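Shown here: the complex without one of its protein chains, the others still in place.
By written order: A and B. Residues from 1 in each chain.
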Amino acid sequence: MLAHLASFAWDAPSVDLHALAPEIVVAATLVVVLVIDAFTGEEQRWAASSVAGIGLLVALVPVATLAYDGATRVMFGGGYVVDDYALVLKALFLLSGYVVVLLSTNYIAEGDYWEGEYYQLLLASVLGMMVMASARDLISIFVALELLSIPAYMLAAWRKRDLKSDEAGVKYYLMGVFASAVMLYGMSVIYGYTGSTLLAEIAPRIGELVTSEPIITLGIVFVLIGFGFKVSAVPFHTWAPDTYEGAPTPVTAFLAVASKAAGFVALLNLIYVGFWGRHDVYEPLMWVLAALTMTIGNLIALRQTNVVRMLAYSGIAQAGYILAPLAIAGSSPEAADQALHSIVVYLLIYAAMNLGAFAVVMAVARKTRSAEIDTFGGLFSYAPGLTVAMSLFLFSLAGVPPAAGWFAKIGIFQALASAGDTSGYVLAVVVAVNSVIAFAYYGRLMRVMWMDDVPDGDTTPIRVPTSITAALVITAAVTLVIGVVPGVLTHFTDPINLLALGR
Amino acid sequence: MLGGDPLLSGDIDLAVVLIVLLKVVVVFALLLVATMFMIWWERKIIGDLQNRIGPNTAGPFGLFQTFADGVKFFFKEDLLPDRAQRRVFILAPLLTVVPAFLLFCIVPFGGDFANGANGTVELFGHETYLQLADPPVGILFALAMSSVAVYGVMLAGWSSGSKYPLLGSVRASAQMVSYEAALGLSVCAVVLTTGTLSTHGMVVHQAGDGWGSFIPNWNLLAAGIVPFVVFLIASQAELNRPPFDLVEAEQELVGGYHTEYSSIRFALFFVAEFMNSVTMGAIIVTLFLGGPAGPAPWGPGWLWGVGWFLLKLLVFLFVFVWIRGTLPRVRYDQLMDLGWKVLIPISLGWLLVLATFHVARDQHWNGVVVALVGAAIGLTFFGLLRFAIATSKARRLEGVVD
Partner (left out) sequence: MFGLLVAQNIAFYVIAALIVFGALRVVTCKNLVHAALWLVLVLAGVAGQYILLAAEFVAVTQVLVYLGAIVVLFLFGIMLTRAKTGHDLELDNPTPAKVGAGVIGVLLLGVMGYALWDAWRGQELGDIVVQRTAEVSDSLFSTYLLPFEVISVLLLAALIGAIVLARRD
């Protein structure tokens, strides 16, 4: 029987350990945190967050060496690709994961929540995002999506004794699995039609049709809608505000930044590598989603009285901006290139400024125990540093120079204009109008901070813990430096090219 | 498509259909008779172990006792509790019996495996195996059926509309789900050794000569003794037999999940339990003791196969009763500790050891070095596991977690 077995031809896959090193480091860190947690008592609980943070930074080392090496590494027949695009995004996920660890350290330790397990789940989620950045295969994409989502569902419910947190977790979970199911159905249809799970093999088969077949349209729409939930595009955004408000604030920051970015990464992979030829399907869909998302997100954000909810809706609106270039991506290779760059740049900048804003909210909430906009009244009089930082992030979110946001917005406009057709211009106008609307609520918060009185006259200064200070310094520095010298960022993003693989 | 049985590989004519039907009838009858015998056997042996006489009135040695009991059950009043969920209540006993029958389909109960023969038997001009079905995924089918068997127990307890049955069924399902992992992992070790999932293939693999060409090549030895022991323990838990019969712990739960059942429905549970014991014994024989494989000195080889199979089965049926008569019932936390902290790590570890040796043999590594390194790694992980368990215990005592 054994001899019989040996006769089966089986080729061991070639595994490039260097290319997988960042993922391996993160997975190993997860195991180390797990073991430390199993063997130590109450006194050493701080170790978990330190090890998790260090592990995420160490994982940047192989990312850097791979980037220095520069070669595109393709594994598993094209199912897993490590190129400049993947590396930039992996660095983004690792860094934002690190900032979230910094934000969490005090919050989790002081709230008496489960500590070791928190960081284990966070690491698992980051690992899923990193896999997503390289996944070029329907199965890998799905597995990566689940790995990044499932820990996030549970993290959202981490404040177990708080009903709001439970609600956040359950809502996020139900919406998330529903979206996964829709997406999986779309994937199965696409696989059934093309007979392959590899995006690079799907592309020619669905691209060669003159007009799309109903089944292909259905499959693409379902898959993209599944990720529409992930990036909280309207009308699939209903979970976001409640989840963001109820979840522990560091988790909210994580969801709003890293998890959303991972959704966009998946959309980019799918559209650029897999569905490239079917722009007659995804362009109108993305156009509608983008326009709806930014408009409705901004309009609802206007009415919020809670900063976290406001940031949630502003995040939805920002997602609309990021979706916009995808609506013209298929018109020409140049436009596609512009769109890809503008999206990646926007994701990087968005991560920095949004994480920073959440860091300020957390620092303030340590004193006020609330995230209502009123509690920010007169912040400048007793916490000038935080106020300046928050203003920087708000300027950036609104797109005012010198904060980095302007560069991201310009990229979006350039991409939309590069298509040179009406739909691109109209969408550019929609983006512009929305940017103006967004000024209103960013400005309102700013006014409250700088001009209003302190609500209860309590002007004792805020003691900001070191870890949050570190997070603030990192995000503020990134926001400012990119805003002033955008070349720092474009140096990394310029070599990015996804289309070459699909062709 | 229907498996490796040569009967179905050619054209399918009436004779083939009749042969299949015949096999169905024979397997069904064999299992029923074996079950009746098992009930008598269990009562008799337990009687002997406890210095009692046991059933001795109905027929020679009380052999017809089970039959008499069956008739009695049949004529008793069929009670349907007021608060029961009627349809599910009626369905539950059937859900227990059907998997028990299906499980036996894949057991090879005879055939000539001596001297390199592959167990085929000539029947009305057609070659076939002495087993009802030989699907290529045979042993997985067995695992699937034993996991489906949970439904009967679970639904019986729930549909009775009474608290003791509910508690019993919750215990039972937790227990069966927990021990399935250990069961599956020890089956994995066997699959790794034999390289096939088909039960017939496993028997063929074990029919050859093992070490020193006189010890049989049974998986009991070839896969190491560990999977066998784990499987034996886990199978007792899976069957809800003592010492793992917390499901029907009389002191705590009256009768467990079937407290509210009476008459023929109770009889179905009762029969299913013993039927499962027989089937599980047959599966252990197939997995670890070569099934019907054995020498055939004279006469028709297939009859020897049946004989060897029955003999091996009888040994296990005795062992089952012996275990029952000897060991006291474990406590619930001990049960879970044994399942999760002992059996699963051991079987998982052993699976890795086996895999390591297979790789080492394929790559021609030095066996001694592999053994030493493997032992070192194994000891390290054993130590880590002990340490982790000790830490969690210490924390529990500190009251940090409960």
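Rule of thumb we're sticking to: a contact is a pair of C-beta atoms (placed from the backbone, for glycine too) under 8 Å apart; a residue touches a chain by one contact, two chains touch by 3 or more.
Just so it is clear, the model here is predicted, and its values are computed rather than measured.
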Residue, one of B:E180, B:D245, B:E260 or B:E273, that touches the chain absent here: B:E180
Among A:I108, A:L147 or A:A256, residue touching the chain not depicted: A:L147
Contact with the hidden chain (one of A:L218, A:V388, A:I437 or A:I462): A:L218
Residue of B:L166, B:L220 or B:I233 in touch with the missing chain, whole complex considered: B:L166
Residue ranges of subunit B at the interface with the undisplayed chain: 1, 12, 83, 85, 88, 135-137, 140-141, 143-144, 147-148, 150-151, 154-155, 158-159, 161, 166, 169-170, 173-174, 177, 180, 197, 401-402
Where the missing chain touches subunit A, by residue: 5, 8, 10-13, 15, 27, 30, 34, 75-77, 79-80, 114, 117, 120-121, 124-125, 127-128, 131, 137, 139-140, 142-144, 146-147, 150-151, 153-155, 157-158, 160, 169, 189, 192-193, 213-215, 217-218
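The definition used in the following text is that only the chains that are shown with their structure count from here on.
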Cα-centroid distance, subunit A relative to subunit B, in whole angstrom: 50
Interface residues, subunit B side, partner subunit A - complex: 194-196, 201, 204-205, 384, 387-388, 391-392, 394-395, 398, 400
Subunit B partner contacts - residues on subunit A that touch it in the complex: 1-2, 4-5, 35, 38-42
